[in-house]
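Handing you this structure, nothing more for now.
Removed from the display is one protein chain of the complex; every other protein chain stays in position.
Chains here go by letter, A, B and C, matching the order in which they are written, and residues are numbered from 1 within each.
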Amino acid sequence: MKTFEIVSHKIEPQQYADMVLRPEAGAVTLFTGHVREWTKGVKTLYLSYEAYIPMAEKKLAQIGAEIEEQWPGTKTAIAHRIGELAISDIAVVIAVSSPHRKAAYEANEYAIERIKEIVPIWKKEIWEDGEEWIGDQKKKPGGAV
Amino acid sequence: MKTFEIVSHKIEPQQYADMVLRPEAGAVTLFTGHVREWTKGVKTLYLSYEAYIPMAEKKLAQIGAEIEEQWPGTKTAIAHRIGELAISDIAVVIAVSSPHRKAAYEANEYAIERIKEIVPIWKKEIWEDGEEWIGDQKKKPGGAV
Amino acid sequence: MITVHYFAGLKELTGVAQEQADLSGRTVEELWQWVSEKYPGIEAGAARVAVNEEYALPEDRLETGDVAAFIPPVSGG
Partner (left out) sequence: MITVHYFAGLKELTGVAQEQADLSGRTVEELWQWVSEKYPGIEAGAARVAVNEEYALPEDRLETGDVAAFIPPVSGG
């Protein structure tokens, strides 16, 4: 198991929390993103995730490095699952430990925002009557980041 | 296992995450507060927690109700451990699920702040050369809340 | 009679976790007078008072069978 990884099996979130725990950690935040049944009134049957795996793992590690620079003393682990996921399955897990809780919350939320900006992972939603690749509409693609 | 409880055994955080998961949940935040080895340069040997158990469980449930009112669609579970805890042991776990992630982060952080304000639980730090009951110095006790 | 609970540092000061007190009909403020006379180390206002597991006001009146508790500054989490 790696600290920043793309996996194609069921995610066990506790493993990532364990990876960041240290005697100096007073707080651990663990975020899990799950497949939601309903999005904007449309019922999802399942999701399919694809990644550019080596670059995605590199970008997850970059996010971890950004966090350790921005919130000194924190430690981060992130995993994202690819393939077909059913309702309630975990797509992503983010674990952050920190001496104090404030940084653990802030850094964790920063990680999910950055994943949605820079990590080459794509989600396809499959409904009863169709399917679609989902692009983050807030961030128009530019030449570079 | 109860949704809001004081326990005297080891906390298994995943059980509380599982308790709040539902098909409409897209995000689960799980916070764990751990016994930290060093606080302000003083080495902690272990901690001892005491609670006014029935009132503490009632106040934890009140926090859950406050959250569900302030962030509709969220679901919360909280447990706090009492007795003697070693370094890295989990003292408190807070699980919040929500359709969207923003509320799950905000509500979780709200819960730990409220625990430190209103829940009758007390921490005694035991060091090599002494011990002390810790009071939250930011909140001077008043007649009522 | 009412029941009075002490916790944490206050329990170490009183030496008892709980006791009975003949304070039915009295207010929370009078409970404070009673306790600070009985245990000189306890200063009024050094804790909150809960009655029947809810935080109480100084003017709240105690009834027979009530359970009062002195809640020193909490430090959970």
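Note that in this section a contact is a pair of C-beta atoms (placed from the backbone, for glycine too) under 8 Å apart; a residue touches a chain by one contact, two chains touch by 3 or more.
This one's a predicted model, so the numbers in the text were calculated from it and none came from an experiment.
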{"item": "Displayed partners of the chain not shown (whole complex)", "value": "A"}
{"item": "Selected residue (touches chain absent from view) among A:L30, A:I67 or A:V92", "value": "A:V92"}
{"item": "Hidden partner interface residues of chain A, rising order", "value": "33, 49-52, 54-56, 58, 80, 91-92, 112, 115-124, 133-137, 139-145"}
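We take it that only the chains that are shown with their structure count from here on.
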{"item": "Chain A-chain C separation of Cα centroids, rounded to whole Å", "value": "49"}
{"item": "Where chain C touches two or more other chains at once, by residue number", "value": "none"}
{"item": "For chain B, residues contacting two or more additional chains", "value": "33, 112"}
